[in-house]
Structure formats: structure tokens, C-alpha cells
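The complex appears here minus one protein chain, its other protein chains still in place.
Chains: A and B, in written order; residue numbering restarts at 1 for each.
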Amino acid sequence: MSALAQPTGSPAAWPDTYGDEAKPRMGFFTDTSVCIGCKACEVACKEWNLIPEDGRLWTGESYDNTSELGANTWRHVAFVEQRKPLKLDGGGETAELDAEPLRWLMESDVCKHCTHAGCLDVCPTGSLFRTEYGTVVVQEDICNGCGYCVPACPFGVLDKRHLPRKADDAPLSLPLLGKKEDGRVWKCTLCYDRLKGGHEPACAKACPTDSIQFGPLDELRERADQRLEKLRAERWNGAQLYGRDPDDGVGGFGAFFLLLDEPEVYGLPPDPVVPTAHVAEMWRNTAIAAAAMLVGVAAAFVGGRS
Amino acid sequence: MSHHHDGSITAVGTQMDSYYGRPIVKEPVWQPEIPFYFFFGGLAGASGVLHAFAGLVGNKTLARRTLLIGAAADIVGPILLVSDLGRPERALNMFRVFKVTSPMSVGSWVLLVSGSASNTAAALELMGKLKPVKVAAEFVSALAGPPLATYTGTLIADTSIPVWHEARHELPWLFGASAASSAGAAAAIAVPVDEAGPARRLAIGASVVTLGLKEVMQRRLGFVGEVYEKEEAGSYGRISKLCTGAGAALLALAGKRSRAAAVAGGSLVLAGEVALRWSVFRAGFQSARDPRYVVVPQRERKAARG
Partner (left out) sequence: MNSDCIVIMGSNMAENHPVGFQWVMEARERGAEVIHVDPRFTRTSAMATKFAGIRAGTDIAFLGGIVNYILEHGRWFDEYVKSYTNAPVIIDDKYVDAEDADGLFSGWDPEKKKYSNETWQYMGMEAKASAGQPPKGEQSGHGGHGGGLSHGEPPEEDETLQHPNCVFQILKRHYKRYTPEFVSETCGCSVEDFLYVAEKLCENSGRERTSAFAYAVGWTQHTFGVQMIRAACVIQLLLGNIGRPGGGIMALRGHASIQGSTDIPTLYNILPGYLQMKHTDDAKNLKEYIEENTAPGGWWAKLDTYIVSLLKAWWGPFATEANDYCFDYLPRIDDDNSNYWTVQQMLQGRVKGYIVAGENPAVGSSNGRVNRLALSKLDWLVVRDLVEIETAAFWYDSPEVETGELSPEQIGTEVFFMPASTHVEKDGSFTNTQRLLQWHFKAVEPKEDCRSELWFYYHLGKKIREKLKESQEDRDKPILELQWHYPTSGQIEEPSAEAVIAEISGRDATGQALAAYKLLRADGTTSCGCWIYCGVYAEDENKAARKKPHWEQNYTALEWAWAWPANRRLLYNRASADPDGKPWSERKKLVWWDDEQKKWTGTDTPDFEEEKPPDYVPDDDAEGPDAIRGDHPFIMQADGRGWLFVPQGLQDGPMPTYYEPHESPFDNPLYAQRANPARQVSTVDEDPYNPVANEPGADEYPFVMTTYRLTEHHTAGGMTRFTPYLSELQPAMFVEVHPELARERGLTHGEWATIVTARSAIEARVLVTDRMRPVKVDGRVTHQVGLPYHWGSRGLTTGGSANDLLHLALDPNVHIMETKGLTCDIQPGRRPKGAALAEFVTSKRDRALRARETAPRVEPGSERST
């Protein structure tokens, strides 16, 4: 019963609640300037985590047929074709037929393991929790598929796993009775199981160019700063860090990025804020509304019985 | 700008880039059960309050029938909720923790309290036994009612869905008012006209407030609020306005005299309130689906910060 009042949603759960067992906060620095779009990370993640196949839909969206993160895609490589120079002073091609040189941006997206994680904050069952590594993980044996975390994530990372009905599902199966094969939500665990075994996450391991760098967050931030400096010096067009700043709307990402254009170009929100940032204000407001309701109902009694 | 050449899959709007027009935040995974739950939860909560005041002023018929309405709604509500879960068998996991950052967690406890209280009271009322316990239960139900009626507004506001989160000031009020109006309308149907005065007045008054609040909310939402003019949110919004307006008018003009008019007017108001929940519900989906609603306000926010 002590669990009843435990505020597992509070960002402070790590490292405080772990005491001595807390580990340095681990995360990813995904450097898109060296991503070759090989999708090895996507496949390695699926292999390691035994994620089901996700349908074979050809999108025509460059070489991206995965489209987005979701229950069955915990790493997603985005492809953006642009008529923009890669570097501010030329580069690319200067054929007369082409007005502007081409560039092809690739970015491997993943759960951000936010410092203030909307998903975790709103989870009513405590299924989502913060690990000793400071990462955010869904416990698949606890999640009851309430779906609250799905719209709570500012990045659209989580989703409920809807698998096609099995052939032997009763045709008239009532809503209450097993209408879905899974019904829980899934997302990147930052390979919690591998971390526990002292291994690096499968996606980082598979990445041939070290676009995905795994390590203690402090170190990664330092490395990222140096990297940004180098790219700026080399006049890369649009180089910027995304989610590195601990003062941003989600308190900084545990898995942050170096991008070569604005976040929205890659399908990322430009200024994400954890929804629970406003939770106190919302409760205050709710309390007043509730009180107002009492008053309103009482007022209806003014004027008698008929 | 997006690079597709046929214009079919391309950036939406002119002030932003997007990733093939794909959503940034995930659409909620909630099913039709949820807007109905919002309605029944509201009905239950507000009925509890109505019941308490009716009891206080000695309007027996009103008190008894609102108690039964509330108790019934308090049974339907959880059934809907459980039905929506991906893993209904794990419904009780809702009570593993209590988290203030999770309105769903808070709401689950409130619902538990409210449901037990109203049903205990209703059962004792029907059996005519244990009066003191019944009174206590009624009191608890009345106290849990306003939170039960309003928390759902906060529940959806505490997400990253633009049209919900940005409406966090109005939503608990709107849902509270809608709940009150539903409870009033239901009671106005169930109770003979000469004892239904408070119910009728509540229905009329709350309907007016509801309609006004929705207008205010839409206006204040500005750019994002435009989803309420479109697609399903727009249709349900118009149905809601029409039904609630007509119902309230009918109740006001003829509800006092004719039971038939009261039943018709009350039903219209109820339909209007169901439609209102649907309008709000679908608006959330619509605003999630179109990345502009995420990107444009965030860009503005970012720009304003400099």
C-alpha cells in the first residue's frame, strides 16, 4: 500500500529513489551529420527486442517506408531530400541543370528519454518508470493499455500495439473480451536489459558510422558541444543541437540530436514542453471549476421546486 | 519546402516545413468509449451533487431519481473505461499508485470513491436500510461529484495534443458545465415537471454556460481553435450547439408546463452534451494529425523567446 502515494511521476525519481543503486544517467547523442541512412539501427532494434513486423507499405517518401516511431518501430530513420547546399560555402554539385545543389539528410529518431517525461508523468499504473540509468521504460507486465501516455508524449514516440486480429478471433468478440492481440504501449527501453548486462544498446552497436553515440549523458553533451563547434567552423548549413539544453521544456533529452536543419523538417517539435509542466495550474483551475459547479447546482435550487 | 514534385505529399501551409506532412504528436488511441465515459462520468458526478442539494431542500422525488441516475452512470462509466483498455484484465493496476501528475490516476481514485459511494447510497436507498451509512455515502458522493465531473477536462488537457493542452484553462469548466447541464436534463426527464424546477433551471443555465464557454475556448485558442470549425469536430460542434440550444429553449419555454416538452428538451440537451464531448474529443485527433498545430505555436513561442 505504500505504493499508493508514491509520486513515481516526479522527475526526481532518478537518482534519488535509487540511492546507492543509481547509475550515471545514460543516453544517446545522435549525430545526423554522419548518418548514412543504412537503417541498421532500425533492424538491430527490432531483432534484439523481438518487435513484430510493421506492415509493408511503400510510401514514396524518399527511402523512408517506416514513416514514424510507434509501438513497432523504436528507431526510425528519416530521409529528407532538399535543394540546399550542405555547406554554406558551396559543396555539392554545380551542374548547369541544377540551380541549387542537393542534399539528403538522414536522421535516426528515437525516444528522447526526457528529463521531464510526459509519458511517465501521466501513466496511471506506474508501468512507465525511470530506471537507475535515468532512462524511461515501460514495464510490459504492468501496462494495462490505458493509452494515456500516447498523446502525453510531445514527440509522438509511444503508441499502442494494434496487431491485426488473428483468424481464430471470434467474429463477434465483445469489446471487453480480448479485442486486440496486444493492446499495450511500446517504445524504446534504451535497451534496459542490455544495459543491465553491461552492453551498449543494440542500435548503437549496429551503427557503422557512430552516428548513434551511447554513453553517460554528461560526456555526450560535452562531445556534442565540440562537434557542433567543429561543424560550425566548417560552415555546415543549419547545424544545431536539439534537446541538449537542460533548460528546455522537457528539461533536456536523455537522447538528443545534432540536426542539420530545423527540427520540424525531421518531424520533430521545435519547442517541446512536457504537458505536466502545467499540472499544478491545471489542478488549481480544476478545483475552482469543481467548486463553481457546486455553487452552480446550488443556484439552481433558488426559485423553488417547480 | 518539402521536395516532392507532384504536390501530393508536401508541406502543409506556407510558414513551416514538415516531414511529409506527417503528424508530430500521436493521435490518441482512445476509442468511442472515452467520449461517452466523459459524458457518463459528468452525469454521475453532477447528479451526485444535484441529489445532495435535492435532499437538503427535501425534494424527495428529485433526490431519489438523481441518486439512481448518478449510480447508474457510475456503473456505466467504469465499464466504458475498462472496455477501452488494451488489457482490460489489468484494470485494477490503476490502483497500484496514486499520482498527482496523472489526472487519470487521480480520476481513477475519484471514480472509485464516487462510484462506491453513489452505488452504496443507491442500494441502501432501494433497500431502505442503514440510513446513516446512506447519508454518509451521499455526502461522499456529493463531494466526489464535482471532481469527477471536471477532472476529465484536465485529463485531456494534460497531454501534448495542441487543442487540448492549450485549452487547459477552459476544459475543466466546460466539462463541469456540460456535466451539470446533463444531470439537469436527465433529471428534468425523469422527474415530474412540478418537482423538476431545479433540474430544469440547472439544465438551462448550464447549457448556456456550456455554449458560451465553448465559444470562449475556441476564440482563445486562436489558430489552433480552427479545428473546431472543421471535419468531425465541426459537425459535432454544430450538432451540439443546435441540440443544446434547442433543448434549453424548449425546457425554458415549455418545460415547466408539459412533461412531454421536458422530456424532449431534456433529451435534446443530453444529445447536445454527448455531441459536445465528441466535438472536443475529435478536435484532439484533428489537431494531432496536422503538424501545423504543433509547429506553428511552438515556433511562435520560440521566436518570442528570441
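Structural remarks
As a working rule, contacts are C-beta pairs under 8 Å (C-beta built on N, C-alpha and C of every residue); 3 or more make two chains touch, one makes a residue touch a chain.
Just so we're clear, the structure is a prediction, and the values are computed from it rather than from any experiment.
Of the listed positions A:Met26, A:Ala40 or A:Leu259, the one in contact with the omitted chain in the full complex is A:Ala40.
Touching the omitted chain from chain A are residues 34, 36-40, 42-43, 46-47, 53-58, 60, 62-63, 65-66, 81, 83, 91-98, 101-106, 208-210.
Assume only the chains that are shown with their structure count from here on.
Averaged C-alpha coordinates give centres for chain A and chain B that are 29 Å from one another. On the side of chain A, the complex with chain B involves touching residues 3-10, 59-62, 67-68, 70, 78, 80-83, 118, 121-127, 142-148, 150-161, 175-176, 180, 182-185, 261-262, 264-272, 275-276, 278-279, 281-283, 285-286, 289-294, 296-301, 303-306.
Within the complex formed with chain A, the residues of chain B that make contact are 3-4, 9, 16-20, 22-30, 33, 46, 49-50, 53-54, 57, 59, 82-88, 90-91, 93-105, 108, 145-147, 149-151, 153-155, 157-161, 164-165, 168-169, 172-173, 176-177, 179-180, 183-184, 193-199, 201-202, 205-206, 209, 256, 284, 288, 291, 294-295, 298-299, 301-302.
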